[in-house]
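Every protein chain except one is present and positioned as in the full complex.
Chains here go by letter, A, B, C, D and E, matching the order in which they are written, and residues are numbered from 1 within each.
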Amino acid sequence: MKLICQLLFLFGFLSLSMFVTPAPASAQLITFPKQELIDYTVQNPFDRMPDGRPQVPDDLIERARDLSSEEVWAVLQDKGYNNQYADGFQVLHPGKMLVGRAFTVQFMPVREDVDKVAQGKAKQTLGKHLFNQTAIDMLQPGDVLVVDLFGKKVGGTIVGDNLFFYVNQATHGGGLVVDGSVRDLNGISEIDMPAYFRSVDPTPIGNVMLTGINVPIRIGNVTVMPGDLVVGDREGVYFVPPQFVQEVLDKADETHIHDEWTKKKFAEGKYKSSEIYGSPSDPKLKQEYEEYLKKRLDEIHKQRSK
Amino acid sequence: MKLICQLLFLFGFLSLSMFVTPAPASAQLITFPKQELIDYTVQNPFDRMPDGRPQVPDDLIERARDLSSEEVWAVLQDKGYNNQYADGFQVLHPGKMLVGRAFTVQFMPVREDVDKVAQGKAKQTLGKHLFNQTAIDMLQPGDVLVVDLFGKKVGGTIVGDNLFFYVNQATHGGGLVVDGSVRDLNGISEIDMPAYFRSVDPTPIGNVMLTGINVPIRIGNVTVMPGDLVVGDREGVYFVPPQFVQEVLDKADETHIHDEWTKKKFAEGKYKSSEIYGSPSDPKLKQEYEEYLKKRLDEIHKQRSK
Amino acid sequence: MKLICQLLFLFGFLSLSMFVTPAPASAQLITFPKQELIDYTVQNPFDRMPDGRPQVPDDLIERARDLSSEEVWAVLQDKGYNNQYADGFQVLHPGKMLVGRAFTVQFMPVREDVDKVAQGKAKQTLGKHLFNQTAIDMLQPGDVLVVDLFGKKVGGTIVGDNLFFYVNQATHGGGLVVDGSVRDLNGISEIDMPAYFRSVDPTPIGNVMLTGINVPIRIGNVTVMPGDLVVGDREGVYFVPPQFVQEVLDKADETHIHDEWTKKKFAEGKYKSSEIYGSPSDPKLKQEYEEYLKKRLDEIHKQRSK
Amino acid sequence: MKLICQLLFLFGFLSLSMFVTPAPASAQLITFPKQELIDYTVQNPFDRMPDGRPQVPDDLIERARDLSSEEVWAVLQDKGYNNQYADGFQVLHPGKMLVGRAFTVQFMPVREDVDKVAQGKAKQTLGKHLFNQTAIDMLQPGDVLVVDLFGKKVGGTIVGDNLFFYVNQATHGGGLVVDGSVRDLNGISEIDMPAYFRSVDPTPIGNVMLTGINVPIRIGNVTVMPGDLVVGDREGVYFVPPQFVQEVLDKADETHIHDEWTKKKFAEGKYKSSEIYGSPSDPKLKQEYEEYLKKRLDEIHKQRSK
Amino acid sequence: MKLICQLLFLFGFLSLSMFVTPAPASAQLITFPKQELIDYTVQNPFDRMPDGRPQVPDDLIERARDLSSEEVWAVLQDKGYNNQYADGFQVLHPGKMLVGRAFTVQFMPVREDVDKVAQGKAKQTLGKHLFNQTAIDMLQPGDVLVVDLFGKKVGGTIVGDNLFFYVNQATHGGGLVVDGSVRDLNGISEIDMPAYFRSVDPTPIGNVMLTGINVPIRIGNVTVMPGDLVVGDREGVYFVPPQFVQEVLDKADETHIHDEWTKKKFAEGKYKSSEIYGSPSDPKLKQEYEEYLKKRLDEIHKQRSK
Partner (left out) sequence: MKLICQLLFLFGFLSLSMFVTPAPASAQLITFPKQELIDYTVQNPFDRMPDGRPQVPDDLIERARDLSSEEVWAVLQDKGYNNQYADGFQVLHPGKMLVGRAFTVQFMPVREDVDKVAQGKAKQTLGKHLFNQTAIDMLQPGDVLVVDLFGKKVGGTIVGDNLFFYVNQATHGGGLVVDGSVRDLNGISEIDMPAYFRSVDPTPIGNVMLTGINVPIRIGNVTVMPGDLVVGDREGVYFVPPQFVQEVLDKADETHIHDEWTKKKFAEGKYKSSEIYGSPSDPKLKQEYEEYLKKRLDEIHKQRSK
């Protein structure tokens, strides 16, 4: 679907040389310099992207495809992080997990005096106007585009099917979370990338200004930091601070085995639920479980080390 | 599901000779004589149905099956028609487009003194009581039944599976839009006709009176005129005034080609999104696009003229 | 998903000998002794379960798999039972009917002084703490677990995938209705048991106390009695008092035949809807229908008596 | 507050000679000729206004100032009129009763093709454009302006403080009920006329077209007929068909006396509530009440006949 | 307003001898025998009413008139009682504190088979039908009537102005909290008793059955026990377990003095807020405060001991 010309006055765009390097995020109203980003994500145990974001490694991202909201919850609540989960979205492909690194974008209601200044700065530093594609053009493989459009429906459509197609290409199927809307749902439905949005509307994005790229944003009750690991299932989306990723994944291995064993025992039909679950009440069963757990963990680790 | 007898006192019905011709719409509380309908749809460029409704031609209806909400939006907002879209419905078959001519029906909360007069008039002019089937019996192939039941859930069920089956037969799969509810969802789900409704309830229609057939009605924020082209996708429903149908369809051809080309370029992986979309920034790419557009339009027109 | 240990202080659990017989329901805040249950369901025409609940026979439960909400509505409204239907649920498997005997459970917001007394009583009478699994362990084949968690989302999750798996085993696929939430939706989706819930959340059940097992509870606008026949389709859930089950099923046989015949006539394309439906207006058609009805009923009865 | 010029293109206005007689209601999209109005309100026992509306007499309107919603409910539900009550409004002056004859106005979402035709007709028949003041200029003493603006907030503001002032003058304090909004709440609050509205907004009315004057309209779950007696208290608004006005008022006399006596007995502190209310259980008390009722009714009638 | 006769079939009533002693609560569907009530409120430090409810002393009830929601919150959250507060009510007299002992009543949706049994039991034990006045007749001075009508609006009206007048008399101005509605708001507004309700409707109570008197009930997120101290201000209602009443009141004395002193210091205009509040940062100010606190507490205690 074509972005309609009449609306473009809000953002405009110019020809520019190809493959721009990620722009210094200084043209927007809200800025969050690379050093600030590094300071505020100091617990990150991994490398960083060129733009300063923590870079959760690709192999951990792959492992995260087996997570569920509950497995993330188990570790994060234990750490006292109770504000990392957002739900209430329409889920585009309920059976497809969302996993990737948060690339955050913030919009605010347009206000001409402010926008004029921002656009002036953008022209100077970027050589072009600020608009949604300014951020979209910066996406990297493994990114999930996370957008604060403050729940806007009409004119809160971050992408239609063309840009959704582009995001899929650029992020290698990373995904989209928008506290706002999308358009062209018919077209989008045919593209196999996970997406979480509040609503759908035929209007293009408008009456807003791009105010931040890779700044801290709020999605529901979550403060999302650039580089958070984004994990979405049928229920909702978790934003996992990088320092907890390894632990979340390791605990999830145990949970998967626990669930495997629990269901196996239930399937035998000999036990009441409380004899087996949360954990076996009979010491012999407990031992059986612990041996099973050890054996299966070993198998998993061997397989992974190949 | 049988319409339960106890409720029928509201509407009742009588034996009548077969194949009644469309009744003069004068028995209802709100009337909109054929001449008024013609006057108020004076911009209609097509023929008219015997009841006076604009008759968008069958071949255009077929072409409209490829439309999306965004393509209709693009033309209508350009004309200043911003009140032609309704959403917030449950969509029965999300992958199936709704297309057809609006056949409008209006209900209001029952009020015995008024209903009694209307029923008296109906008996005189129609030889039978007014009830939902009075309107349903008038449906023609290509019609979409569009019903204002003011969002009513309990007793706001325009049809169950039997009448839904009939509507499908009578309209040749045209479809249903109701600002109200349906019943027998299990049965309805098995019938391959598009339908948009607010809710589902086991009660039959009741505590309402039929107040208008093919009168102007309101669905959400839309004033729907009899004969409007109804177009529904996964997002919602557009009611297109007949005078804009041709332009909507022609512009959509271009958009389809634009999207085709845009995605093809994105798939090459060489461009940032803003270099290609909304329109190519590089003059050479622009020319490439324009040649592609011309070629594909020619192909489409040739194919259509066969 | 493991029930997280930190939350267990609310309920706790102890080792106990296997296969406990259904506990006397006297440990909970709200009690409903077996004799009371029998008194208040005095119109039950069937046998009773050992716990006193009416036992709708298995063959009627099987026949009930062909019911729809509308068919239950038809009989119950005729009897003046207008408060037996609840909707507004998320339906786990929309194409799969829910049928079974109501096993009711009630929770209330936790209040430590009250809970402490209840837990003390539970230890004495049951030898263990009260928690959700206390009720789940009592489920029998053919039961539907019906839970009043007063619409709670966070901490209102009656089961995750492990316990959902257990409920499926224990009830032989009976099902779940909860005015509250579930967790582990990804895992639950893979288990082929019908379920109706208000929402989904990653938290385990918490901040509540189990206050009643097989007591009268309220789900939406329904007073549910233990042993009611639970019937759920795509629309919602009916709770049928046992004394009406036979009549509901017999009337439904007629309705199925009526719908069969009606659609067959509509498919012939010769009639307006009101000539055939609700009932045929032409005496000859009426007779045709009545003969068809008689013939088909005979066939059904023969087949069933085999 | 000035109606802002930019918005006026929707309605426009022209100089016209003073004191126009009520216009024939034929310029709007929805028409309801005087004869139709008379036919559909055939049970009206009173005279009629020049425009055909039933004219509930002034003395009955005065007596209606003592009514409450419950007293109207008592008679109307007895007659089977269950759809005459609307609530959910903001009530401007909660302590001030709303009483008068319904003057109904209907708006629908603007649609240029339709509006153009209507405006053309209006110029011919009225010599001016159609807009909200077209209806407001027709108001008579004793009228209540009842407006269907389909719940619209932004641009759904039927009046600001200037026109509210005018309505107060023209109707002699009759009042306003709008399923829409008002503006200038600060100014309106200082004017002592009852008003019921859904919301408040600073925008002037816009993006709508006037589609009917003194036609049947829907307010919430009520079909309002022109000339209905409008009665509003702290709770909501009743629209009383003229044929029931006398009975409502007479029954209310009895209820007032009943309440007077009941509270007097309660104040004595000697009785349990059920000994006195609904009606006295002790035959002696019953007789006491009946004598009191008779005496007080006589007093009232005497006073009224003065 | 008279309770309309047609509705009374639900409850009915009979003549009965005057001044019945509080009925054994055994006629209702849900029972909570006196011994259970005593067991579950074992921490009660005060005397008990004849019906077993904890009897918070009259002088403490008087002192509680100076409480605010925040002062109750301060103690209860400290004890881990986070589920004792309900809000979202319409507050009848926002400036008037609600204070008293909880007298709880529960209703559930009517179900004829169950209601018939309950009514039969009621006739045997009470000599009359069960209906809302059964409970109302039992009210004692100092009680607050707390009613679970599950949020019902239409037919969920626990009282109109006559019974509200009676409740005021019987409880000596105690008050009303209903998770449901009231009727006759005009009349009720003139009676100076605090009341908290969800909505207002002209219908009398109906389509429900009285299922419990002085049983544990749920109001919003609170499990209310009979005899709880009910405290309501402009914000909402706290249900205070009797064992915490003394501490709540004593802490509130300190808070009142703290606030007095804080505002006095702020009024001097010499300090930033954080220098004084939560507690003074300067040791000299801290001492000044502590001396002030001691002096004022002494004064209060002296005055109280008079």
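Following the convention adopted for this analysis, a contact is a pair of C-beta atoms (placed from the backbone, for glycine too) under 8 Å apart; a residue touches a chain by one contact, two chains touch by 3 or more.
The structure presented is a predicted model; accordingly, all values stated were derived computationally and were not measured.
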Problem - Chains on display which the left-out chain touches in the complete complex - result: A, D, E
Completion exercise
The listed residue (E:68, E:83, E:134 or E:199) that touches the chain absent from the view is E:68
Practice task
Can you work out which residue in A:93, A:218 or A:251 touches the chain that's missing from view?
Solution key: A:218
Problem - Residue of A:72, A:91 or A:108 in touch with the missing chain, whole complex considered - result: A:108
Problem - Contact set of subunit A toward the excluded chain (per top definition) - result: 29-32, 36, 39-43, 79-84, 108-114, 117-118, 150, 207, 209, 211, 215-216, 218, 221-223, 225, 241, 243
Problem - Contact set of subunit D toward the excluded chain (per top definition) - result: 1-6, 8, 13-16, 18-20, 128, 133-134, 136-137, 160-163, 165-166, 169-170, 183-187, 189, 200-203
Exercise for the section: For subunit E, enumerate the residues touching the unshown chain of the complex. Expected result: 68-74, 77-78, 85, 87, 94, 233-236, 238, 255, 258-259, 262-263, 266-267, 269-275, 277-278, 281-282
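Here is the rule we use: only the chains that are shown with their structure count from here on.
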Practice task
In steps of 5 degrees, what rotation angle do you get fitting subunit B onto subunit E on the CA atoms?
Solution key: 180
Handout entry: Interface composition of copies subunit D and subunit E: same or different, split at half
Key = different
Practice task
Go ahead and note the Å separation of the Cα centroids belonging to subunit B and subunit D.
Solution key: 35
Practice task
Pull out every residue in subunit D that's touching 2 or more other chains.
Solution key: none
Exercise for the section: Have a look at which chains touch which and call the overall pattern line, ring, star, complete or other. Expected result: other
Fill in the blank from the handout: Pairwise, the chains that touch are A-B, A-C, B-C, B-D, C-E, D-E
